[in-house]
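A protein chain is absent from this complex, but the other protein chains hold their places.
The first chain written gets the first letter, and so on, giving A and B; residue counts start at 1 in each chain.
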Amino acid sequence: MTKRGFPARLPGLLLAGLLTGPLATPLGNAYTLEEFHFDDPAKAAEFRRLTEELRCLVCQNESLAGSQADLAQDLREEVYRLLQSGKSREEVVEFLVERYGDFVLYDPPLKPSTYPLWFGPLLLAGIGGLFLLHALRNKRRAQDQELSLEERQRLHALLKDGASQGKEKA
Amino acid sequence: MGKSLKFLVPLVLFALLVALLFFGLGTDPRKVPSPLVGKPAPEFTLPVLNDPSRTVSNTDLLGQISLVNVWASWCVSCRAEHAELMRLSRELKDVQILGLNWKDTKEDALRMLKVSGDPYRVNAFDPDNRVGIHWGVYGAPETFLVDAEGRICYKKIGPVERGTWDTELAPTLDLATKKCKEPGR
Partner (left out) sequence: MTPELGHFALILSLGLALIQATVPLAGSYTGNRAWMHSARPLAWGQFTFAAIALALLLLAFLMDDFSVIYVASNSNTLMPTLYKVSAVWGAHEGSLLLWAAFLAAWGAAVAALSRSLPLQVVARVLAVMGMIGIGFLLFMLLTSNPFDRIFPPPLEGRDLNPLLQDPGLAIHPPLLYMGYVGLSVAFAFAIAALLGGKLDAAWARWSRPWTTMAWVFLTLGIALGSWWAYYELGWGGWWFWDPVENASLMPWLAATALMHSLAVTEKRGAFKSWTVLLAITAFSLSLLGTFLVRSGVLTSVHAFATDPARGTFILIFLCLVVGGSLALYAWRAPEVSDGGRFELLSRESLLLTNNLLLTLLTALILFGTLAPLIYEAMGWGKISVGFPWFNTMFVAVTPFLAFAMGVGPLTRWKQDEGERLVAELWVPFALAAATAILAVVFMPLTSGWFLVPLGLGLAVWLLAAQIQTVRERLRHKRGIGALLRDLAGNGRSFYGMILAHLGVAMFIVGATMVSNFDMEKDVRMSPGDSQEVAGYQFKFLGVQNQPGPNFMAARGHFQVFDGDRQIAELWPEKRTYFASQKPMTEASIDWGLTRDLYVSLGEPLGNGDWAMRLYYKPFVRWIWLGAVLMALGGLLATTDRRYRRAVRKSLKAPAGATASAGS
């Protein structure tokens, strides 16, 4: 898991932007994030964020940022095109979800069909908390059983034996 | 007695888990269902594969039941399903098969059609996945069943096999009205 300190990366991104000349000619699998050149560093940052949060559909559990697959490249180019044409992040996401479904997002959106995913944990935690309270209350209430006369006599005898032998605690 | 019942909880939960996993064994986690089912086919205009001066667009989908088949010469399963497509093109009189040649080169695609036969009424050429993206295509082969009004009834992921038309594709369509059946089939 990686998160970025955004302001620290601004100069780097600008530099990257400047160093990039014309788009690199894709050589088969040749791929680098830097070939997507943005004049606007905010857009470049958005591109990075989006490609990390979008899933490569044909890969097994890789993001668009990390995948070498052909389709991933197509989708990156599409995201690039959309951002360049001025679309916002929400519009890019909507575009892809309309065509590929919610699966394309790594982070499931909060909508009725994903309520179980987001509220399920709270439910589990709640159950756990109730269980804890229940168990603690029970433990405190656990009464020592009343001893019968016979048991009390046995206890007395045992204690006398124990005292005389000087048994040490385990 | 309530005290003893709580010890059954783990077993019950486990049974649910096993049921889920048995179900999982029957599914393919790599299949991504399409959100376009039930919606109108995306608009597109593409050059025809063997005659670039002509174009194919979604108006060609209107008025008839269509199978839009996404294929490529480099895709092994596409070669495998080709024979079935040939058969369907002969036997299904009311259905036209449109090809979407995807991320391929013209020479390789034409060569494959020459060798294996051409079941397509017309073939659209989409080498850069310009149109495929709008259809939510993520691999080949994929086949979309489109009704006479241009609405997508079903997306078949993977090769079309012997029983696919009868068991998967045809049931989503009312052949008489040539329209998709309402969901809840």
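Just so we're on the same page, a residue touches a chain if its C-beta (ideal position, glycine included) is under 8 Å from a C-beta of that chain, and two chains touch if they have at least 3 such contacts.
Because the structure is a prediction, the values reported are computed rather than measured.
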item	value
Displayed partners of the chain not shown (whole complex)	A, B
Interface residues of subunit A (partner: the chain not displayed)	1-9, 11-12, 15-16, 19-20, 24-25, 27, 29-35, 53, 55, 59-63, 66, 101-108, 113-114, 116-117, 120-121, 124-125, 128, 131-132, 135-136, 139-140, 142, 167, 169-170
Interface with the unshown chain - residue positions in subunit B	3-4, 7-8, 10-11, 14-15, 17-18, 20-33
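Following the convention adopted for this analysis, only the chains that are shown with their structure count from here on.
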item	value
Residues on subunit B engaged by subunit A in the complex (per definition of touch)	30, 32-36, 42, 103, 128-129, 132-136, 138-139
Subunit A residues within the subunit B interface of the complex	57-58, 60, 70-71, 74-75, 78, 97-101, 103
